[in-house]
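One protein chain omitted, others in place.
For chain A:
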Amino acid sequence: MLKNICVTQFNLLKSVTSLQQQVRTTFVLKRKYDPLLHKTNQKPRRMRAKHFIYELVEDTLVKKSPNMEVVLKTFVEGVGDKGDVVSMKPNFVYNKLLLPGLATYKTPENIAKYAKTEAEKSAVKHSSPYAQRTVNMLESIVLAVIMNKDEPWVIEPWHIKASLRKAGFHCREECITLPKERIEGPDLRKENKEFNCTITINKLEQANLKCRIHHWSTDPSERLPYVLEHWKLPSEPLLDVGLPERSETPEKQA
């Protein structure tokens, strides 16, 4: 009776929850104690209280969701080129690709729609999804080129290659372009002076690499005193060529 009184007589338009959020409420359970078997064509036995004790087999809420496949609409750095079908974690796909409009769901129509045209194929802008990252990292470092203080030398591409390998960058000799001028040594006037060389990635992207010469002697007593965090200090250009000077205080060392 009370219920009937309390119910409002007005029946206005109700606000329906339009946002249907997907929730996972499935739990896979297993009986802890198996119920006893019963005879064929007989009623099953009455289950006791202990037969309603369950053990958790799987909680679908904490299950790792599988990767999602999407078609890229444009070139995305670190992911892929236009028209590529990529498989990535669903959260990344939703937040970084679908919401910004960089990709769409993988359907035959979408694949056909976003496939690269012949004109686009010929005008290649990016050789690989990670090339731009490599360019950025190469341009952010100051490479220490350690040369001998006692033996004569002329800087060659393999010196830069070995120095880059020591700094954690792997490259081939033919990717390195040195300045046209010969850089000779040992010359202590060239100590900590900067020159630029160009690294070509996949014969397409070009990175401008800052290199500084340091003199090193095999005999420990002959070595130059160590300058703390020398890569953060400003330095003079080694060559008088008008190469564009970038930031005065680079952040990282190599």
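Here is the rule we go by: a residue touches a chain if its C-beta (ideal position, glycine included) is under 8 Å from a C-beta of that chain, and two chains touch if they have at least 3 such contacts; residues count from 1.
The rule is simple: contacts and distances are computed from a predicted model.
Trainee: Per UniProt, what's the omitted chain called: "Replication factor A protein 3", "Large ribosomal subunit protein uL1m", "Family with sequence similarity 114 member A2" or "Ras-related protein Rab-2A"?
Mentor: UniProt protein name of the non-displayed chain: "Large ribosomal subunit protein uL1m".
Trainee: So one chain is hidden, and I want to know which residue out of A:Val93, A:Cys175 or A:Leu238 touches that hidden chain in the complete assembly.
Mentor: Only one of A:Val93, A:Cys175 or A:Leu238 touches the chain omitted from view, namely A:Cys175.
Trainee: Hey, which of A:Ser128, A:Thr177, A:Asn208 or A:Ser235 is the one touching the hidden chain?
Mentor: Per the contact definition at the top, the residue touching the missing chain is A:Ser128.
Trainee: Over the whole complex, note the residues of chain A touching the chain we left out.
Mentor: For chain A, the residues touching the absent chain are 127-128, 130-131, 133-134, 137-138, 146-148, 150-154, 158-159, 161-162, 165-166, 168-172, 175, 199-202, 207, 216, 218.
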